[in-house]
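Before I ask anything, here is the structure I am working with.
Each chain you see keeps its place in the complex, though not every chain is here.
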Amino acid sequence: MNDVLKKPRKVYVTRTIEFNAAHRLFNPELSDEENRACYGKCSNAHGHGHNYELEITVSGVVDPQTGFLLDLKELKEILEKQIMDRFDHKNLNLDVAELENAIPSTEVLTITIWDILTAALQERYTNKKITLHEVNIHETRKNSVRYLGE
Amino acid sequence: MNDVLKKPRKVYVTRTIEFNAAHRLFNPELSDEENRACYGKCSNAHGHGHNYELEITVSGVVDPQTGFLLDLKELKEILEKQIMDRFDHKNLNLDVAELENAIPSTEVLTITIWDILTAALQERYTNKKITLHEVNIHETRKNSVRYLGE
Amino acid sequence: MNDVLKKPRKVYVTRTIEFNAAHRLFNPELSDEENRACYGKCSNAHGHGHNYELEITVSGVVDPQTGFLLDLKELKEILEKQIMDRFDHKNLNLDVAELENAIPSTEVLTITIWDILTAALQERYTNKKITLHEVNIHETRKNSVRYLGE
């Protein structure tokens, strides 16, 4: 092995995934009129939808044995099970247990996915120090929301 | 004026727009089981959604007076009225008259938009020779459908 | 409401906008020769131009009432008035009061827009805690400059 990993090196590894979902911005505690005032066309009764693009970033020290922070196949499996199976080709208001009674804004979606992934990564990487660093969701080319656990 | 437009020059002008909509692939003439067999997760009862990216191409001879094929502000207004108002933040199965009883696949959506725009352009450009050349819809980064009126 | 917003959650919301402007890199305190030595082809007397792509990021705690950090329509209006009206389809050396006597490099443009937006956001969000986090300007696909108020 050459010298580059002889001292600990902390890296940030980002995996980009995409799911397609319907949603409707709607607060059940408000009247229809209040919802329209707050959410405009985003509260359309039958919903609309997006290609949600997610950048999931984990951080930690590179393993000198493998040259990896973590095996990307493992991260891919976690994201497949925790994110794709839960959100892809779903209606965020009606099909996702974690969003029940929630307003499925990009902000709420980003935080919810942070909570889901934090739990899943802690369960999988009990010994290794793999930390969720950031969840960044692009709802459209123009709008995105990042959450870093603050 | 310099010489470049002294002979007729046919150009293709493309305008890119994006709308966000929910849909569900579902043929009402088939059973639920047949729909699942045909459309898989795309037939999810509560729908899913996309950021649809459209490339609308019109063609014709450049006007030597203006240096334009057509005034892009006019094209923008037509697309706003005919496409954005009709499809943006809508449920393609339930909110769009032109898609009633249709299976809102990308193929059908592309052809439907071709038909709508052909009529609208003919109405607007009665004297000028502005022709719809192509409608290209990207449903995701990976899948797109083009229709050229054939 | 579900539990996800029961504790305060700080998010970063990014809005991407684009304006098209001409500029010329030129320091009036230097000679023409010195300007050419410093700025090369970027000091061309009649100017050149760019599609400037801006990523404006604001941060703060999500409002449990709306599920939003802030109403994006409001942010859009601020950016329209403060940025688009000031810079879009303008000559940065000659048409923008805030850049008078400035060298309109991407660095200076980024800082100037930070100063403009900080003032505008403070005026609009007196009660709410919405903070400007970052201004990131892409001058081309290859070059970008970020400013975070440091």
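Labels for the chains are A, B and C, by order of writing; each one numbers its residues from 1.
Heads up, the rule we're going with is that a residue touches a chain if its C-beta (ideal position, glycine included) is under 8 Å from a C-beta of that chain, and two chains touch if they have at least 3 such contacts.
Quantities reported herein were computed from a predicted structural model and do not represent experimental measurements.
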Full complex stoichiometry in copies [only 3 chains shown in place] = 6
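Convention: only the chains that are shown with their structure count from here on.
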What is the shape of the graph in which nodes denote protein chains and edges denote touching chain pairs (line, ring, star, complete, other)?
-> line
List the centre-to-centre spacing of chain A and chain B in whole Å, with centres computed as mean CA coordinates.
-> 31
Could you say which residues in chain A touch two or more other chains, in rising order?
-> 141
Counting only contacts in the complex, chain C reaches chain A at residues 1-2, 4-5, 9-17, 62, 65-69, 71-73
Chain B-touching residues of chain A, taken from the complex the two chains share | 18, 20-23, 41-42, 44, 46-51, 88-91, 93-95, 140-141
Can you list the residues on chain A that touch chain C in the complex?
-> 25, 27, 29, 38, 40, 99-105, 107-108, 110-112, 115, 141-148, 150
